[in-house]
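Data first, discussion second: the structure below is written as structure tokens.
All protein chains but one are shown in place.
Just so it is clear, A and B label the chains in written order, and each chain counts residues from 1 on its own.
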Amino acid sequence: MGIEEKLPSGFLLTTVEQAAGWVRKSSMFPATFGLACCAIEMMTTGAGRYDLARFGMEVFRGSPRQADLMIVAGRVSQKMAPVLRQVYDQMPNPKWVISMGVCASSGGMFNNYAIVQGVDHIVPVDIYLPGCPPRPEMLLDAILKLHQHVQGEKIGVNREKAAREAEEAARKALPTIEMKGLLR
Amino acid sequence: MTEGNGNGNGAVPAPRQDPGEVIGVRRGMFGADKGGDTSGYGGLVRTVRLPGASRRPYGGYFDEVADELEGALEEQGLVPGEVIEKTVVDRNEVTFHVAREHLLQVTRTLRDDPALRFELCTGVSGVHFPGDKGRELHAVYHLRSITHNRVIRLEVSAPDSDPHVPSVVEVYPTNDWHERETYDFFGLIFDGHPALTRIMMPDDWQGFPQRKDYPLGGIPVEYKGAQIPAPDQRRSYS
Partner (left out) sequence: MSTPTTHATAGIRETTEGTVYDVTGGDWDEIAAAAARSDDERIIVNMGPQHPSTHGVLRLILEIDGETVTEARCGIGYLHTGIEKNLEYRTWTQGTTFVTRMDYLTPFFNETAYCMAVEKLLGIEGDIPDRANVIRVLLMELNRISSHLVAIATGGMELGATTVMIFGFRDRELVLDLYELITGLRMNHAYIRPGGLSQDLPPGTVDALREFLKKMKKNLPEYDALCTGNPVFKARLKDIGHLDLAGCMALGATGPILRSAGLPHDLRKSDPYCGYENYDFEVPTVDTCDSYGRFLLRLEEMRQSLRIIEQCIDRLEPGPVMVGDKKIAWPAQLALGPDGLGNSLDHIKNIMGTSMEALIHHFKLVTEGFRVPPGQTYAAVESPKGELGVHAVSDGGTRPYRVHFRDPSFTNLEAMAAMCEGGQVADVIVAVASIDPVMGGVDR
């Protein structure tokens, strides 16, 4: 709502954080962003056997304005990229993005003129989910991991602090190109 | 557009050679052309030849289709030898290479003649042969006759400097999107098409992505310091 962002750091804020995190993770509304093969697996996840309703997420919203999670399911073409960004911009804050499948995460096997090499060129991504396509169980796992992340999300001054710490850690981290040794 | 690409006869399709059609020459084996090939295969030279014109009898229903088509074209006052440049029977399939200015009349005849009756056109497929000078762009049509249960192929070619082929949309309306797709990917301009615009790529895209001279567009992928070149920049077997 905005008030929670202005709370002073301390006991009250952490309590609000926990409550807000719990509420947010318990009732996420995913936007339907089915693009290709992964979209079929996403629909399967919502259907009978895997039953996304167990996690309070069965209501896929057609309108991005009512959604807070975008599951980018499939390959993003150069023609689709502006549309995807517009849908993301229409979603209200707070919002999260799952990049489902290798094509959305890195372009996958389609390293060519038509496909955007990773949806993180266009929107910030919270969870990368590998697989071509990932099984519904993997999507459920990604969603549960995102729930954990949402539960622990900071608010207001705490978020600014967390962001600063994350940036500090990223600066100190060894760039991938300078890493040596086995691929682990 | 592509003036000065070295084909002297400009806008006129080059005459055919027989036997077979040379579309390129392949050198070496491993794609190493900068003197690094110590395999001994570097001097290998192979000519790439597509199947050449066939002589009668073609076999199967091909003779019947060819006879009927030639007869019907003669009735319309055309010389079949000028309309059908050559007929290739290969792998149990027949291909009529049609001169592009007569394409519309040939397809109309094939559709309307009761003995031919090719009702279904399964679209057009473009093929780009940069080595086939003067005939770089090919448009390939597959026609299916449900009545007689036959399939034939028509092939039309156009030089890169004048990439125009008549549209067959007025005969086969199904080719509307197929011709737009071929225009989008190969830059073949189908004269007489009601709205020849890009269909797959964004409207403001530059170039024709499925031509051979257009790069695949892959970007190098990096794994922990190691570069993996894009698929079109790797060494490969030629």
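What we mean here is this: a contact is a pair of C-beta atoms (placed from the backbone, for glycine too) under 8 Å apart; a residue touches a chain by one contact, two chains touch by 3 or more.
The shown structure was predicted, so the numbers you read here are calculated from the model rather than taken from an experiment.
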Absent-chain interface as seen on subunit A, which is shown: 32-37, 39-41, 43-44, 47-49, 60, 62, 74-75, 77, 79-80, 83-84, 87, 109-115, 132-133, 135
Interface with the undisplayed chain - residues on subunit B: 1, 23-24, 26, 46, 48-51, 90-93, 95, 119-123, 125-128, 140, 142, 144, 146, 149, 151, 153, 172-178, 181, 185, 189, 198-202, 209-210, 216-217, 231-232, 236-238
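Rule of thumb we're sticking to: only the chains that are shown with their structure count from here on.
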Touch list for subunit B against partner subunit A, complex: 200-202, 205, 209, 214-219, 221-225, 230-231
Sites on subunit A touched by subunit B in the complex: 78-79, 106, 111-114, 117, 176-179, 183
